[in-house]
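Reading through the structure tokens given below for one structure.
Heads up, one of the protein chains got dropped from this complex, but the rest are sitting where they should.
Entry: subunit A
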Amino acid sequence: TTWPNTDCFSEVAYSQSTGQKEQLSRCLQRGIRRVQDLCKVLQLPTVFEETAVSYFQRALQHPSFHLVSLEKKELLGGCCVFVTCRQHNWPLTMGTICSLLYAKQELFASVYLSLQKELGLSVPALSLGDLVKTHLNSFRLFQHAADVPAPFVEDKEKMVARTMQIVELASETWLVTGRHPVPIVTAAAFLSWQSLQPAARLTCTFTRFCKLAGVDLPPPAHLRLKELLEIFLRMASQLAWLRVFNMDKKTVVKHIGDLLQHRIFLLKNAFCLEDEEEHRAVALGEGSPRSPPAAGGTAQEEGCPSEGKRQREGGARPLLPPCLINPRKRLRTAAPSTSDSAITGNEPISDSEIEQYLRGPEEIRAFRKAKAW
């Protein structure tokens, strides 16, 4: 077949001429259009759009997605865009996609996990470095504005560089694993901003900073800030010229620049790294008689038997995730007793034991009245 312009007999693809495209179901067409719109809103490269659409088509053909609800199909499109971004190291968070789709995060999560499994997609982890750059793009503090005091405006490159360093430090000190990434970046951005001009900015609170910057302050960010400050304080205790000062979480901010510069050395001295064989052997040797203190438990034993001295001096502690430093009260019951393990499952069951679970006639009458069945 040819086009109406008969000057040139150009070859036309079969799919274009026979209306094969029109045979795509309306649902699929709508879904594809939605995926494309999403890519345009996020200003993604064209190549992403093609990949996301192809994932979407593959997914919809899959038996597990073919018959799911329309709501889920809508989320499926978002998941495909999300996966594509991740595979290209484009730092798109689930939070962003969910808000664009007005989706419940649990539902999005289940569709995403199914998609990953059914299509066998390998999705690389979210790159924190890229997330820092993208997240800081939305901060409003890099240009002068009416509502932003002059000393609050900051150079973007400087802030990105320092925030990156703080996020890396957080990662090395176990503050990142298992946690939501965005609150960490927000807290790091705040500290980096404050430390670049502490004189003018120390009085500004985290909440005010986020408002001025025009970004959300997610609830975990306060805790991340606290944890970061604690790390910096410990590092400060190892810097000779800072030991004379009584550092607190306000004053340490002034020295973050120095602390970051010497972080490798400081980390090594401020925390005992628990990965040494001798330490573990010693710890296991004297494991049982030593009753674990309230914080840290066995992990602390493993880490620092020989660091005890330094612990008392410089406040060094094992480099561990916060959940191991401050363990929550254990609700778990003790291991099963010997009597429990002697159960065969075939024990005789007494009538009286069963009868305790049955209502007497008066009780039934009273219950009936109350329930009005």
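Basically, a residue touches a chain if its C-beta (ideal position, glycine included) is under 8 Å from a C-beta of that chain, and two chains touch if they have at least 3 such contacts; residues count from 1.
Assume contacts and distances are computed from a predicted model.
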{"item": "Listed names \"TBPL2 protein\", \"Large ribosomal subunit protein bL20m\", \"CDC45 cell division cycle 45 homolog (S. cerevisiae)\" or \"Phosphatidylinositol-glycan biosynthesis class X protein\", with the criterion being the UniProt name of the chain not displayed", "value": "\"TBPL2 protein\""}
{"item": "Absent-chain contact - pick from A:C39, A:L126 or A:L267", "value": "A:L126"}
{"item": "Hidden-chain contact residue, picked from the options A:W174, A:F190 or A:F271", "value": "A:W174"}
{"item": "Those residues of subunit A which, in the complete complex, touch the missing chain", "value": "93-95, 105, 109-110, 112-114, 116-117, 120, 122, 125-126, 171, 174, 176-181, 274-275, 298-299, 302, 320-321, 323-324, 335-336, 340-341, 343-349, 351, 353-359, 363-364, 367-368, 371, 373"}
